[in-house]
Each structure stands twice: as C-alpha cells, then as structure tokens.
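What follows is a single structure, and I will ask about it in a moment.
Removed from the display is one protein chain of the complex; every other protein chain stays in position.
Letters A, B and C name the chains as they come in the text, with residue numbers starting at 1 for each one.
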Amino acid sequence: MNFQLSEERQMMQDSLRRFLADRYSAAQRDESVSNAIGFAPQIWAQLADLGILGALLPEDVGGYGGKGFDLSTVFEELGRAGVVEPVLDTAVLCGTLLASDPQGKGAALIEGLIAGNVQLAFAHGEVNSRYERLWVETRASAYGDDIVLIGRKSVVVNAAGADHLIVSARESGDTDDREGLSLFLVDTKAEGLQMRSSALMAGGCAAEIDFDNLRIPSSARIGPAGGASEMIEAALAAAEVALAAETLGAMETATQLTMDYLGTRQQFGRPIGSFQALQHRVADMLIELEQARSAVINAAGHLEEQPAVRDRHIAAARNLIARAGRKIAEEAIQLHGGIAMTAEYELAHFAKRIILAEHRFGDADTQLERFIDLSAA
Amino acid sequence: MNFQLSEERQMMQDSLRRFLADRYSAAQRDESVSNAIGFAPQIWAQLADLGILGALLPEDVGGYGGKGFDLSTVFEELGRAGVVEPVLDTAVLCGTLLASDPQGKGAALIEGLIAGNVQLAFAHGEVNSRYERLWVETRASAYGDDIVLIGRKSVVVNAAGADHLIVSARESGDTDDREGLSLFLVDTKAEGLQMRSSALMAGGCAAEIDFDNLRIPSSARIGPAGGASEMIEAALAAAEVALAAETLGAMETATQLTMDYLGTRQQFGRPIGSFQALQHRVADMLIELEQARSAVINAAGHLEEQPAVRDRHIAAARNLIARAGRKIAEEAIQLHGGIAMTAEYELAHFAKRIILAEHRFGDADTQLERFIDLSAA
Amino acid sequence: MDLNYSAEELAFREEVREFLREELPTDLSDAVREGRSIGKEGHERWHSILNARGWLAPNWPRAYGGCAWNAVQRHIFEEECCRAHAPRIVPFGLTMLGPVLQKFGSDAQRDYFLPRILSGEHWWCQGYSEPGAGSDLASLRTRAVRDGDHYVINGQKTWTTLGQYANWIFCLVRTDPDAKQQEGISFLLIDMDTPGIEVRPIILLDGTHEVNEVWFTDVRVPVENLVGEENQGWTYAKYLLTHERTNIAGVGFSQAGLDAVKRLARQQMHRGRPLAENPHFAARLAQVEIDLMAMATTNLRIISAAAAGQAPGVESSMLKVKGTEIRQEINDLARRAAGAYAMPFASEALEGDNSNLAQPEGTAAVSAQYFNNRKLSIFGGSNEIQKNIIAKVKLGGRT
Partner (left out) sequence: MDLNYSAEELAFREEVREFLREELPTDLSDAVREGRSIGKEGHERWHSILNARGWLAPNWPRAYGGCAWNAVQRHIFEEECCRAHAPRIVPFGLTMLGPVLQKFGSDAQRDYFLPRILSGEHWWCQGYSEPGAGSDLASLRTRAVRDGDHYVINGQKTWTTLGQYANWIFCLVRTDPDAKQQEGISFLLIDMDTPGIEVRPIILLDGTHEVNEVWFTDVRVPVENLVGEENQGWTYAKYLLTHERTNIAGVGFSQAGLDAVKRLARQQMHRGRPLAENPHFAARLAQVEIDLMAMATTNLRIISAAAAGQAPGVESSMLKVKGTEIRQEINDLARRAAGAYAMPFASEALEGDNSNLAQPEGTAAVSAQYFNNRKLSIFGGSNEIQKNIIAKVKLGGRT
C-alpha cells in the first residue's frame, strides 16, 4: 500500500503546475474561452511541448504514460487552473480509441496528437442516448467498398476545432445492442457533414452534427467491424477518470478561493470567516474534498482492472464527485455572496466547470444506477 | 380560505391541552409505558370522559366529529404531550372500520368505545406485507356456517390490551388483489389464537398473532364479504392523518425542549444558544416544523375527498414528516449532547415517537412511491 | 379550517384568468416560459397593459391609482400571472418606492412621482447595496453633503438591478458621518440624468446583464428630493424591505418551474423511456413537489393571517429560506433533466432568437437559470441573515 506519486509523476505534476501558474492567468483563460474554437492554439502547443499529451498515452503507441494515475495527476492540475483546452477530448477520448485499434491505423495521427498538431473529437452521443454508452442510432451501411453514414450526433465537444472526428455508428443490431457498433475516422470538412457549433457554458465548444449520407472508404474504420463496444467503454472509462480528477482540481480551487475570501472579507466589523456558522460549512466542504480526493484515487487505481471492477469504481467516484461537487460549488458561491455571481470573479468559472462536469458521461443518478447494476453483477 | 380552528375544535384543543399538562407528567407517562398492556387505564377513562374518543368518530355512529381536522387537532395535542395510550388503534383505526360497516354491526362496540369501556386492535399487517395496504396472506375459509382463519399477523399494536381484534383475511383472490378481502371481529381470548406480545420502543405494545384454524361464526364478518378494501383504505387514511398530526406535536415538543436547553446550558462560558452554528440549525428545525404543520393541514383538509386525492395528500404529508421528523429528532439529540442520550430526559421519548412513527403504514420511500403512483394516475 | 377559496375569491380568480387570456401578449409569455429576457420594451408594454386595466399597483390604495387588493387577492393575481407566464411587475417603483412615498413622502412628492410610476414615464432603480456592504446595509458609505439647497453626492452603489433602463434612482446615503451605523442615513430621490452619474454593467456568471454599478461624482440633488426627514432614512428603508417581502415564497415561480421540468422530463428519453419514469428522477421531482405543496400552504396561512390584519413576523424569513431552497432545487432538476444539452451556452436564446439552435425545446436556458438563481439565496437578505433573524426572535429571550 502506497499513496505517494512516483518520482516521474511528481515531476510532471510540478512542471505542469508551474507552467499553469505562470501562463494560465484569468486573462489567458478568457482568451481561450472567447476563441471561436473554444481554446488557445498557443497554449495547446505549449502543453504538447511540456509532454502533457504524451503522458496521457501508453508507450506502445509512442506515449510515456497512459495509466490511471497519469491521467489523474495531469487532470487534477488542469482542473485546479481551470484549463478549458480540449485535452480530454483529443488526447484521452480519441487518443485512447486510436491507441486501442489492434491494426494500429491511428499511428500517424497519434504521433501528430502527441506533438500537438492534431485536434480530434469523439462524435458519439445522440439526441436519445442521454448517458447510455452504447445507445447509437446513427447507421453505417456498406455501399460497395464504401460506407455511408446517416444520423445525428449531439453535443460533440471540440468538434469546431477538430481536424477529424471519430464517429460511432451502427453496422448492425438494435439501438442499444453491444454488438454491431463500429468507429470511423471522418474529416470534419467532408461533404455530407453539417455542423452547428455553440460555445459551452463552462468553456470550450460543442456541435450538433448531421451526417447526411456521408460517404467514406471502409478503410476509415478503426477497430473491428461491429465490435467496437469494448474500445468505446475503455475510452470512456479513461475519460471519466480524467474528468473526475479535473473536477477534483476545480473543487480544490473553489474551496481555496472561499477560504481566502472568508479571511479577507469584512462584515459587521470582522472577517466573515470568524462566524461559526460559516466555519462549520467550510469544514464540511473540506471533508467532502477529502472524500472526492479518495474517490479519484480509487477510480484511477482501478482503471487497469477488468471492465466490471473498473467501471464500478469509476461509477462510485463520479457519483460521489457529482454530489460533493455540487455541494462545494453551491457553498462556495453562497459563502462568497454577491461577488460570486459576477462573471469577472474567478470562482464563477470553477463553479461552472464543477457543475457542468456532471453532464458528461452520466450524472449522479446515472452513475448510481451503474454502480448498483455493477455491484449486483 | 380559512386557517382558523372552529370554535368547538378550539375548545377541545384547549381542554385537552390543559388536561394533559395537568395529568400527563413524565411520571405518568413512565407508568403508562411500564404497564404490561402498554397504557394506563385511568388515563384512558379520563380521555373518554373528556370526550376525546367521541370527537374522533362521526355523528351517525354516536360520535361528534370524525373529520380530518378533528383528528389533527386531537392528535397534535396527544403528540405534544407524548401520550402513549392507544387512541389511534382503538378509536381511529378500529373505530373508523366499525363506523363504516354498512350494516351497523359495530354499534354496540362503538358505544362502548366512546365511553372508554372497549379496547380494540386492527390485526392487518403481516410478515411479508411490509407497508402494502392490501397484501394479505391470512385466509378465511367457509366451514359450514362458520369461518376458519389461518395465518399470522405481525406487529399488531395494542393487541395485548384489546378486548377484540378486527382481523383482515382473504376469502378469495391472490395475495395482493383488491377483491376478496374481508374483516372479522375476533375475541382476543378465542381458542386457536396465539399471541406473543412485546413492548414497543416508543411506548405501547404489539403482538405477533397466529390464527391456527380459529373458528368464528360468519356473523363476525364486518362489512361486505370480500369487499373490505375500501373500508381498510379509508381507516388507514384516517389513521395516517392522526399519526402525522401526532408526530407534528412530538416535533414541536422536541424543538421546544431544544430551544429551552440552548438557552440555559452553558459551555465555554456562555449559553450554547449563542453559538451561530447552532442558531442556524435551530432555524432550520423551525422551518421544517412549519413545513410539517402545513403538510398536516393539507392531509387533514383532504381526508373527506375522493380516495385518490385523499391518499395523494396523505402520502405527501407522511413523506415530508418522515424527512422533517428525522431531521428534527436527530438535530434535537445532537444539539442537546449527552443528556439527550439518557432515558431519563424527556427528549428521548419524543425522539422515539417521531422516528418510529415512520414505521407505521409506510416509511418515507414507500410514501414517495405512493405519491408518484397517485400523481401519475 | 377550509383550504378552498371562497366563492368571491373564485370569481376574482376567474376575472384574472380571463384578463390574462385576452390581454397577455403571446410573444411575452413565450419568452418568459422559455427563460428569455423580454428587454425594456417588453416590460414597458406589459406595464402599460396592466395600467390600462388599473391592475399595475395591486398593493397601492385606490386614492393613488392602486387596486387596494387584500393579501389573498394579491396572491391569486400573482399565482395566475405566474401560471400564465406573464412577466413579473418590475418592483422598484411599484412595490418598493411607492409605499414609501405614500407613507413618508411629501404631498408634492406623491403628486409628482406616483402618477409617473404608473404611467411608466419614470423607471426607478434601487441604490441600496454598496461594495463592502452586502448583507450589512448599515455600514454604507456613499456621502451626501448639504450645500445650499442641494445635496452633493459622492460614492458608489452596486447590484443595481436593471439600472441600465432606469431614469430615476432612490438611494440610501450617509448624511451624518459621525452618527452610529444605522443613524445618519437619508433617503434621496435622484434623477439619473444629473451630471456625475455613471452606470457600469456587471455581467453575471450566466452572461446576462441584469445588474449594475452606479457611480456618483459630485452629483447635485435638490433638497426637495429628500424623503421624510434627514438622518431618518433607515426607518424608511426598513419599511421598504418589509414591503419587498410580498411574494417572498415565490410559490408561483416554483410551480411554473416545476411544470417546465415535468414537460422536459416527459420529452427527454432515458434507456428508451421518458426520463419522467426513471425512479430516481421521479423521486427527486416528487420530493420537491411535496415540499412545494407544504410551502404553498404555509404561504397561504401567512397571507390569510395578513388579510385578517396580522403583521407577518419571523414567518417571512422562513418563507424566504424555504422558498429559495425549493426554487433552486427546481432549477437543479431542470439542468439534470436536460442531460448533455445543459452544457451549451446558448446566450442568443436568452435574448430572443433561437431559430438556429439545435437544442431540444426547453433545454437552452436551464444552466443559465441554474447559475443565475443562485442569487436567490444571496440577495434580498441572504439566507444566513434570515436564519440569524429567526434564531434571534425565537431564541432571543434565552441567549
């Protein structure tokens, strides 16, 4: 039993934290957010230079990490600094999908990804899928040697800035079957692809994407035909560990901002942090924060286990963080008072990151249902 | 719209409150609790003399009340004083069942009941019924002109002190059918009836009762053969309004004891009620208390409505009071500290009344499910 | 005890419903239902429709052009307006300043200002809060120094709601800097066209522009714009805050919000069934509905007592706390119901045009409303202040 970071991860954490403290000011974040693609290309290049993208991928595809604790170490720091750049989408979600292709088709893309030259988005969720992982109505039909995609993908994060999409589509089976799902690499500028992009509340962009008889060669398929379910689940598991850690980081900052504010803000002639009712609420926030930290450790530490064990711990962590996150975000706002309601004050950004994280891959209730199902199995 | 008690109910409330303040001391309650039948006969006689039992029954059977607000007025006072006498079982549950017999078979019993000379218990719940209202496995089979009862009833409150039981049993149909249920009046000393009585945690007694081929004449049937479901539901509805009001009364006392204690108990050199963290928790208790009061008003005010409307408001009230009651009982104990853990201090009794009320007729979750079902209908 | 409305009350409700059916413009009710801003024009249009009917000032005496409705009637009116998705009445002139002028203003002030509030010629805003004095109003620092027959004002107000639309502002200013906290404060009426006033927007965390800072630099205000007596402003401010507390429970808003969540939960699909059928979501929804049913009755109890002449006590603090908790919980359910569609920041949807949005109906504004309504437990006397009040009143003699 050992809860120390390895020396390599400790170094990575230190250098990333230093970089973000130096370069990722509130002004830089505003610039990233206001960009039409939802992030700042120069920050992306610097993250790549720092080796952060490579650290999220395994050695056999040219990375130098990719384990649960690599993800949690990097994303906790990204969350602490409120980074909006699409590391989760390009490097974790799509990087993991490409890296798990047994034919290694994505090798060139991964190389570009690690170097910071490629942006990707996973076009998977749909209007009726809600948070179900394998609920796919988009169809992929063979047409000679080609494949034709018909369907609509919803809230595809980072689509506007992406060079390619990885699209899930069904080659056979019913809407929620495990079998029949495939993945396809699609150029975002392809004909037959219609994209309506929108900024996200917590930074970044997402798009609604319609595939209107989009035609691609069958060589665009990644992974086995009709057998992509396990790849998808593994990539989502990695993304959930990353997101949980990112949210933990944002919760740390929200709590820290609150403690700082309570120490400086005067009311009725004394710092408001001297009021016992507020002190006890800060104590509760700190307790929840420790719970969230342990939940992330549990999830990261089980990422390499077999799927049922892995997903049970991830569901547990995400459920806990959804609850603890809501509590911390709402209490941070309330304990600040009016200033927390302004866009200008940094807390607003962290509160949005925390709350809206619950809307990716499954909210508290969905995660609880998963946990119950996986515990019974 | 009018939230004033009528003059008659106001007088009844005043006289009952005065009586209980004078006669129902903690010592009297201890005496009631330690009696083998779970109550004190002389208190029962005095409640009857005061007209409290008659106030719970309608005029057409010799009472002078029986409406929702009669029940809520009486039971709020009983709850405030922590009364353990089985008014709910004898007068409300069994009284309502007898009063709703279209043939008026129970007239003599009701007369005795109002006069304070009869004790009754409703033998209805079973090992597997949990809180389902019509889940009855006990069978009633015709045997010539007689009826034979076979089965077991669970946690029959007031059985040890009762002269008669009203027993629900199935003459036909499956375990949870609406049709096929009948009610029978059974002498507690009848042959073939085995009773194991136990004290209840919050005062009073209950028994496990086995019917081993107990033989009764078919004239013992109350209400229509196989058609007692609506009578049962109506009696349970009245009992739930009474129990909700009783719990409200106990919550009032628990809150009042807590406020008194916070004002007198000194720690760190000042009354503990001057600590802001505790003040805010008292404020929350008071807010929940007002919510509970309104919930009781809603339930009582809809008791005479059609069953679906009636039961929806009752489920709402009981769910809210289960939640608010738990909060108030636990906070009252916590804010008191050690003294609340002792049997000697009065709060213990009120906390037990509040918490264990949730275990009659349906806990918070069961009531919520009922509310959802009735809202969808 | 009777939970039902009387025949007169039912008749009144029918009258209100008919009015709303006939007179409420659908573009306004659509915008309100979808959580979009209706802008200055929308507010003014709705005010003038109400004014034409004589219903713009439910709580004013008839002598000043009000309805003189009792508490139950006002409740019915508010409930029906919420149910019909009518815009709320902008409260600063009508609910806040009006009663203060009626009770403490001079005849000249009443004659001049009250009709202009009704006509819409004056759009009032509120100059109470200051930076550094949030819930602690008495510590305000904006100075007013007498200079001949003017006061000269210097200082800064903040959280001034809809100040960008206003042409008048009522302010609490410090006229005696040596007096103790609540003393030495005066209540002034200030024309916002006076030189030296600057309004700066505060953008809220959901991107909206609702509130402002108002800066005063050597602003000269005629002494006849003083309400009541100099240094007695705190008395008038407290009176105003009491009146602000009508409809503090927000039952109508919560009811409308709950209906919207239910609609959304019936549309959103989860594992091929409507989300409304998911037991966990259904449980959350049922629980808040149960809480709201009880609070609605608490609200009616207090209204009924008020209509019978009783002054509301600490109960209004209880309603503020529970009412905001319920509204915020409903906002939380709305964002949950929207699933991934809670993520996009469809700011254009808040301002009117959502034709190019691909989001399912009813999902565009859920996150913005969730974040925006965190203010409910902060502004208007934070919930912590309300709990202080409750504890002080209830434990008061003892601690």
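Miscellaneous remarks
Just so we're on the same page, contacts are C-beta pairs under 8 Å (C-beta built on N, C-alpha and C of every residue); 3 or more make two chains touch, one makes a residue touch a chain.
Nothing here was measured: the structure is a model prediction, and the numbers come from that model.
Here the chain not displayed is in touch, across the complete complex, with A, B, C.
Per the touch definition above, the residue from A:Asp14, A:Glu111, A:Asp146 or A:Asp260 contacting the chain not shown is A:Asp260. For the chain missing from the display, the contacting residue among A:Ser15, A:Gln28, A:Ser218 or A:Asn298 is A:Asn298, taking the whole complex into account.
Considering the whole complex, the residue from A:Ala316, A:Ala329 or A:Ala351 that touches the absent chain is A:Ala316. Considering the whole complex, the residue from B:Ala48, B:Leu165 or B:Leu200 that touches the absent chain is B:Leu200. For subunit B, the residues touching the absent chain in the complete assembly are 125, 127-128, 130-132, 135, 154-155, 157, 175-176, 196, 198-202, 206, 208, 266-268, 277-278, 326, 330, 333-334, 337-338, 340-344, 348, 351-352, 355-356, 358-360, 363, 365, 368-369. With the whole complex as reference, residues 1-6, 9, 69, 259-260, 262-264, 271, 273-274, 276, 279-280, 282-284, 286-287, 290-295, 297-298, 300-302, 313, 316-317, 319-320, 323, 368, 371-372, 375 of subunit A touch the missing chain. Within the entire complex, the positions of subunit C that touch the omitted partner chain are 279-280, 283.
The rule is simple: only the chains that are shown with their structure count from here on.
Centre to centre, using the average C-alpha position, subunit A and subunit B are separated by 53 Å. Distance between subunit B and subunit C, defined via averaged C-alpha coordinates, is recorded as 43 Å. Shown for subunit A are the residues in touch with two or more other chains, namely 277. With touch defined as above, residues shared between interfaces to two or more other chains in subunit C number as follows: 384, 387.
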